[in-house]
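For this view, one protein chain was removed and the others were kept in their places.
Note that the chains take the letters A and B in the order they are written out, and that residue 1 is the start of every chain.
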Amino acid sequence: MKYITLFIIIFVLWLLMTYNLETPNLIVGAVVALITSLVFGKGFLQDSKKFFQPQRYFWIIVYLFIFIWECIKANFDVAYRVLSPSMPIKPGIVKVKTTLKTDIGKTFLANSITMTPGTITVDIIDDEFYVHWIYVSSKDPKEYTNKILGRFEKYLKRIFE
Amino acid sequence: MIINLLLYVLIGLSFCCFFRVVFGPSIADRMVAIDIFGILVVGICGLLVLITGRLFLIDIAIAWIILSFIGTITLAKYLTGEKLDE
Partner (left out) sequence: MSDTISLIFIIIGVVFDLFGCIGLIRLPDVYNRLQSATKSVTLGTCSILFGLFIKYGFSAIGMKALIAIPLLFFASTVAAHALIRGSYKFGIKLWDKTVIDDYKDVQK
């Protein structure tokens, strides 16, 4: 099952990259996708049934818009901190707990944290994220967990779990 | 031409990265600068596609992304002091 999913993903990617639909191109793409999925299929996602549930794609689109908005906010935040003469930074490494279970969900959450305003993931140990924060605004664990993770966690739970 | 001007800006930014590579106080600063330089080169390739009209440069950009990623991961592994196959 997971071999077939990986094969479909690689084949679609090949078609998008080469962007022509002639027969030799299709054959070469199919052979390359077959070899790649046979070699690397073992380490792919465990339950690939999730790829065929359409409501997840809807949440991916919603998540994408939220994420792009956060990215743009992050950049203006960085520009403000870099350009202002007094440099308002107060860095620190904080520990936050997540409720996500799957590995891929944690990966996406870590990448999202890296791209949002003022935070970057240092390490993941089980379900604890160590996050470097450029402006530590509160020392209460509940408050900063909500501030760092709250925007993404509920959408990621709908997409990956 | 405004795109040529933007290209000169990006090349100037690459020299900012070289400033960090040469004068960085620690080894990690140099690696960060090399990583950022790799991403800037992708932007330069994108602008060169617009200026020269040669379409293969976007392939070079994609290849550069992957090579820069592998190089940075290797250097970071070297920093942690772990073996490369852990």
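Keep this in mind: a contact is a pair of C-beta atoms (placed from the backbone, for glycine too) under 8 Å apart; a residue touches a chain by one contact, two chains touch by 3 or more.
Everything numeric in this text was worked out from a predicted model, so none of it was measured.
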{"item": "Sole residue of A:Lys42, A:Lys90 or A:Lys142 that reaches the chain not shown, by the stated touch rule", "value": "A:Lys90"}
{"item": "Residue of A:Asp123, A:Glu143 or A:Glu161 touching the missing chain in the full complex", "value": "A:Asp123"}
{"item": "Residue numbers in chain B that touch the chain omitted from display", "value": "2-3, 6, 9-10, 13, 16-17, 19-20, 26-29, 31-33, 35-36, 39-40, 42-43, 46-47, 49-50, 55, 58-59, 61-62, 65-66, 68-69, 72-73, 75-81"}
{"item": "Residues in chain A touching the chain absent from view", "value": "13, 16-20, 71-72, 74-75, 78-79, 81-83, 87, 89-95, 110-111, 114-115, 118, 120-123, 125, 130, 132, 134, 136, 139"}
